[in-house]
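Every protein chain but one is kept in place in this view of the complex.
This part shows chain A:
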Amino acid sequence: MDLLSSLSLGFSVALDPSNILYCFLGVLLGTLVGVLPGIGPTATIAMLLPITFSLNAETALIMLAGIYYGAQYGGSTTAILINLPGESSAAVTAIDGYQMARKGRAGPALAAAALGSFFAGTVATFLLAAFAPPLARAALNFGAPEYFSLIVLGLLVSIALAHGSILKALAMIVLGLLLGMVGQDIYTGTPRFTFGLRELFGGLNFVAVAVGIFGIAEILRNLENEREREVGVKEVKNLWLTREDFRRIIAPVLRGTGIGSILGVLPGGGHILSSFASYSAEKRLSKHPEEFGKGAIEGVAGPESANNAAAQTSFIPLMTLGIPAHPVMALMIGAFILQGITPGPNVINEQPALFWGIIASMWIGNLLLVILNLPLVGLWVKMLSIPYRMLFPAIVLFACIGTFSINQNIYDIYAIAFFGIMGYLLIRFGCEPAPLLLGFVLGPLLEEHLRRAMIISRGDPMIFIERPISATLLALALAAVILAVLPSIRKKRDEVFVEED
């Protein structure tokens, strides 16, 4: 079947009125849970699974997929408005998005995020339709050594995430790596940093750490001075993008879409890297890197596009190979199975209406999201005018409920409290939380792939150089380091890492 007839089959399924309705319900619900801090798509899809029993397979999966990418949209809203990222990708958006909101530019930040996401979603959906099977095959060439090298490259390049002291940024990455070590070592089962608490055997919950270190810390900082607190942004300049804004976001959106589309296909954690990678790329390429971390619109548009593109392309390994790229995708596999379909290489041939219907519905869903979200920008921004004494207990409450709902583990709530205080102290010491979160997310992956590669090679480190993809990635990483230390470009580097004060 050629692409056109496949797509027309897909659209005939997706444009069925009840499917449009459920697609809309999905993205609406997704936007809402994305906006509520902590309650992520994982918990929502898990709760809704039983309801989907009564729907037919296409409708059920179209709705669940809608929740997932809808939440990617919604998640950026709270990250921008109140510095409360619900997942790793939104953490990057929070860096510059929140600074924009503090300057009264919450509207443009939200609009840039929505437009970038729409563009990225459209392109990625097309990629998914055109190249899903070969892309998934190519991704399988990524084994442990390749992932290790990719993450090394990611970590080295992402030092640009910091806009303060480079030494502090490095310290934060290392601290993040250490926090990522908490829990049971998967290779030997040895508990590390668990203090005998079995609740910590599974490691620290990402959402709890992110909510604490970004959101709660920010609230504490706001509360320390009754008069200067600022979450209730007083002045909102404009809701829409200026011509200048448009000019500035075009290239970042294009690059973000490219980066996200490629990384999203990798099932071993590529989507996690996408927004970090896009942010680093934008900061490197920007003519005014000093603005990053202080409200650069490129720092919102790029990562948001990358994140949304990756969200779409991460369906590629799921739908063509039956392998989940992350927990939400694992849940989608459960949804497929509950519908009596085992996701795998056969789905595309045996269930063409389902496969193409879901793909077509993603495009429709993205359109619905833009229609839904752009008018809401004004409403969200208004939310900031809620008196802070009412807003902050609500934020804390929702964040705790949402986090608890993931695992029903009370230690996740303790973790929010602990990391809230720690995040506050870090702000006071002038350390930034973003590199810490990067280390926390990538550290465990780095270790896992390093050790697995070494086990497979039976202890021979040459495996990283003998395999061409891995060798290329490591060479790029080396080049990045050399560029950073070469004296002739020292001046440029200094511009990138402007020392504070």
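Here, a residue touches a chain if its C-beta (ideal position, glycine included) is under 8 Å from a C-beta of that chain, and two chains touch if they have at least 3 such contacts; residues count from 1.
Definition applied: contacts and distances are computed from a predicted model.
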Protein name as given in UniProt for the chain not displayed, "Tripartite tricarboxylate transporter substrate binding protein BugD", "Putative circularly permuted ATP-grasp superfamily protein", "RNA polymerase sigma factor" or "Aldehyde dehydrogenase (NAD+)": "Tripartite tricarboxylate transporter substrate binding protein BugD"
Selected residue (touches chain absent from view) among A:L167, A:A330, A:A353 or A:I371: A:A330
Selected residue (touches chain absent from view) among A:E218, A:D245, A:E304 or A:E448: A:E448
Given A:L167, A:L425 or A:I456, the one touching the chain that is not displayed: A:I456
Residue ranges of chain A at the interface with the undisplayed chain: 42, 45-46, 49-50, 53, 140-144, 184, 186-191, 196, 198-199, 201-202, 267-268, 317, 321-324, 327, 330-335, 337-338, 340-346, 407-409, 448, 452, 455-456, 458
